[in-house]
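Encoded as structure tokens, the structure appears first; notes follow it.
Note that one protein chain is taken out, while the other chains of the complex remain in position.
Let's look at chain A:
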Amino acid sequence: MTRRNTGKDKLITVALHVALAAGLFFAAFPIYWMLSSSFKSNTEIFALPPTILPKAFTLEAYEAILGDPVKLRFFFNSYFVAGAVTVLTVLIALLAAYGFSRFNFRGKGSLNTLIISTQTIPPITLLIPFFGLVVSYGIFDTYVALILTYLVFTLPYAILLMTGYLNTLPRDLDEAVAVDGGTSWTALWRVIVPISLPGIVATSVYTFLLCWNEFLFALTLTKSTSMRTVPIGIQLLMGQHAFEWNQMMAMSVLGSLPLLVIYLVAQRFFLAGMTAGSVK
């Protein structure tokens, strides 16, 4: 494009940068405020006028969280449940995606539609029957209850993501295995899995995030403090120490770390998962 170096043109560029700065303030200030508050004392958080940088930088909030076994347990629970669900989801979804991607069979179209539509089932609708089932099978307040119920929500996304990825891989590769007399099962593990690692990583990342963020089921299907996950832990902290804002912010920072780390390290995989449901 030809750029006329006129005054009007410069003005547009300046206006654009002002708008970009305003956008940055809108997007990032709340997060900056969380971060800086987590390094403040409780009295400084509400100081007037507000202090943009912590005046008396302190790690007391982090010490209080990391020194408390009850709170560490929230983190363990979140990592454990999310990790277990991720492993199960990826395995099961990989098989289903392989079926969808490499075979033609009766009912394929309707099954695909079924899986797309399960993405939009409201969690609150399933919560009441889940509660009934979990109580009647005696798994209320256990990891099993969380892992099983989370699977229902992670699986549809994971299948769609994995199918999308497998569809991008050339079929010649696994057909070569079939020509050599190998079964589709051998083709899956020898050929498909090794070259699908990017797809598997993207699926794992997204599944992990869905579990890490889950609130409603964790709130309702667990009861004892030792079974609670991080989101519920933050809510409990809010109820018990409504004025310990610095601790709540420190816990929020610690609770966001996995997402931030994954995002910064593996942005490509992260975005692949986040937009999976929406962009075909």
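Here is the rule we use: a residue touches a chain if its C-beta (ideal position, glycine included) is under 8 Å from a C-beta of that chain, and two chains touch if they have at least 3 such contacts; residues count from 1.
Going forward, contacts and distances are computed from a predicted model.
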Undepicted complex member, UniProt protein name, chosen from "Chemotaxis protein CheW", "FeMo cofactor biosynthesis protein NifB", "Molybdopterin synthase sulfur carrier subunit" or "Sugar ABC transporter permease": "Sugar ABC transporter permease"
Touch criterion as defined above, residue of A:L146, A:I159 or A:V177 at the omitted chain: A:I159
Residue among A:Y79, A:F140 or A:F215 that touches the chain left out of view: A:F215
Omitted-chain contact residue, chosen from A:G7, A:P49 or A:P194: A:P49
Absent-chain interface as seen on chain A, which is shown: 1-2, 12-13, 16-17, 19-20, 23-24, 26-28, 30-31, 33-34, 37, 45-46, 48-50, 92-93, 95-96, 98-100, 102-103, 105, 108, 111, 113-118, 120-133, 135, 148-149, 151-152, 155-156, 159, 183-184, 212-213, 215-216, 220, 231, 234-235, 238, 245, 248-249, 252, 255-256, 259-260, 263-264, 267, 271, 274-275, 277-280
